[in-house]
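For this view, one protein chain was removed and the others were kept in their places.
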Amino acid sequence: MSSSLDTIAAPNAAPASAGAASSRGLLASFRGVRLGDLLGVAPFLLFAVLFLVVPTLYLVVGAFLDAKGSLTLQNLADLGTPQILSSFWISIRVSAASAAFGCVAGLLIALAIIRGRLPAGIRSTVMTFSGVASNFAGIPLAFAFISTLGRLGLVTVLLKLYFGVDIYRAGFNLLSFWGLTITYCYFQIPLMILIIAPAIDGLRKEWTEAAATLGATPFQFWRFIGLPILWPNLLGTLSLLFANAFGAIATAYALTGSSLNIVPILLYAQIRGDVLNNPGLGAALALGMIVITAVANIVYLVIRTRAERWLK
Amino acid sequence: MKRGKPWAWIVFLLGAAYFLLPLIATVQFSLSIRRGTLSLDAYTNVLNSPQFQETFVFSLVVAVATIIVGLLLVVPAAYFVRLRAPQLRPIIEFVTLLPLIIPPIILVFGYIRMYNSSSILPLTNSTLGTNVLLTLAYVALALPYMYRAVDTGLRTIDVQTLTEAANILGANTPTILIRVIFPNIIVAALSGAFLTLAIVIGEFTIASLLNRPAFGVYMQNIGANRAFEPAALAVISFVITWAAMGMIQLLARFAPRTAPLTD
Partner (left out) sequence: MADDFLRIDNLVKSFGGNTVVKGANLAFSKGEFVTLLGPSGCGKTTILRMIAGFERPTSGTILVEGKDISPLPPNQRQIGMVFQAYALFPNMNVEDNVGFGLRIAGMPKAERRARVDEMLKLIGLSGYGKRFPFEMSGGQQQRVALARALAPKPRMLLLDEPLSALDAKIRVSLRQEIRAIQRDLGITTIFVTHDQEEALSISDRIVVMSAGNIEQVGTPFEIYNKPATRFVATFVGQLNTLSARVDDPARRAVSIDGQPVVVPSLPAGARAGDTVSLTMRPEAVQLANGAARDIVLDGTVADVSFLGSVIRLKVDLGQGNAVHVDTFNDQRTPPPGRAAPVQVTLAGSDILVLGD
């Protein structure tokens, strides 16, 4: 369950000033704030410390402690088992593939509805639907795809019936890398559409026309102007989609049970039953996830901040 | 005049196929519980099951609690940051991004370690405590959306002038917040609330790991044990999501505005 980023990620909403806080120093920010005003903000900050910051730090620290509470790197070293490495590898592949595919498909659809001169009404319908679909993640999404591409799914059956193609005999499996990727795209593509549409709107018609009068073909326009302008947005959104998929678990869990060992599912099993027989290892697993999603998100924020400079 | 470029039609139709086929398939599957005929039995089975009703109500109550707690935390914070302490904005905004950076499974893992029976604040010891923990976890999850919605609401009204006007008339800060500011941002707050509802109502990971009888956990259970009922549940969920998003769109038309929209 990590969708519905649309309201956050809309470009004018991109706060992106996160870096400023740390660089100026946390305490300095509080200088000059009156006590009465601080009371309004205090519950919010207390909540953030107790339920966001400390639990995460607790795990991060836990990753470096052994059962007796002394410092160790053993937990991190223990991540090197084939099972855990392969689960990181499949997670990274699914996240990267669904992010890349979501990015390309979302961009194409956004371009079609904004610049393809389609009938009026299509654009707003697609945007509304994207708002819904980007929030339609988790367990129900898995059910929908089982009904579609499962062994008895409508598309599976129809393909067999009318085209004589048995996709399962051809090697397809919904409970696999490809199955998961196709399913994740159901919320990745709409998310991309929601984020990139305002950026495409920002491509002014005059740029296209100026390029044309200077002799550029439509392809050359996209090659030299359109894509370079969108580029920071595309890269940034790619990393956001990656993080979005990497942290997701419910869809995969409902789809595959624990037959496909992506990292969150492994961690889930570890929390439920301590299958790895080592609490420190669980924390190390969590640390691995935090590092990967944090890096992806930081890439997003940094690119976003840079991008805003000349698009104004 | 505008006929649409051929490539745009192709992209649009491919996209429409990808997004509509699963919906059609799910509806079709949900109606196929009886061989050779369409029936609503899967829906009646689901809706009549006491577990469905219990878990749905449970999740709904948690969602409402989440919304209330969330607003109580977010509205004063957003108001003070906008009006009196803009230098805190980077910190607050960084905090609202944390739930997007930290996956929910990490959060709940941290909670289980931190608030277990042997800790200073043993929330997981009692049912009530665990329910509180679940609600607070959902507040954390909804924080980015809630804060963004409320902050947008504050931006569209002229907070400064409203506050000064109320001050001159003798109102104190709590009165201003409750009687002046909140009524003006209620539409924005509601759209944040509906988004929160859409996110929380079917949430699985946190509820499951805290062992709470939530709707998402129930759905997962049904998915593991039944064939046609999950499809019916997926359709119901989709309708709920659609309704929540539809409410947000509808609300947007009623938003009050006193400040010109500049960004």
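Should a chain be cited, it is by its letter among A and B, assigned in written order, with residues numbered from 1 in that chain.
Everything below uses one rule, namely that a contact is a pair of C-beta atoms (placed from the backbone, for glycine too) under 8 Å apart; a residue touches a chain by one contact, two chains touch by 3 or more.
Keep in mind that this is a model prediction, so the values were computed, not measured.
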Which displayed chains the hidden chain touches across the whole complex: A
Hidden-chain contact residue, picked from the options A:Ile225, A:Ala269 or A:Val302: A:Ile225
Residue touching the undisplayed chain, where the options are A:Ala96, A:Ile122, A:Ala216 or A:Leu235: A:Ala216
Touching residues on chain A - with respect to the absent chain: 204, 206-207, 209-217, 220, 224-225, 228-229, 309-312
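Keep in mind that, in the parts below, only the chains that are shown with their structure count from here on.
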Interface residues, chain B side, partner chain A - complex: 2-5, 7-9, 11-12, 15, 18-19, 21-26, 28-30, 72-74, 76-77, 79-81, 84-85, 87-114, 136-137, 139-141, 143-145, 148-149, 152, 173, 195, 198-199, 202-205, 209, 216, 219-220, 223-224, 230-231, 233-234, 237-238, 241-242, 244-245, 248-249, 263
Footprint of chain B on chain A - complex, ascending: 1-5, 7-8, 12-13, 15, 17-18, 20-22, 24, 26, 29-34, 36-38, 40-41, 43-45, 47-48, 51-56, 58-59, 62, 105, 108-109, 111-113, 115-119, 122, 126, 128-129, 131-133, 135-136, 138-148, 152-155, 185-186, 189-190, 243, 246-250, 253-254, 257, 264, 267-268, 271-272, 282-283, 286, 289-290, 293-294, 297, 301
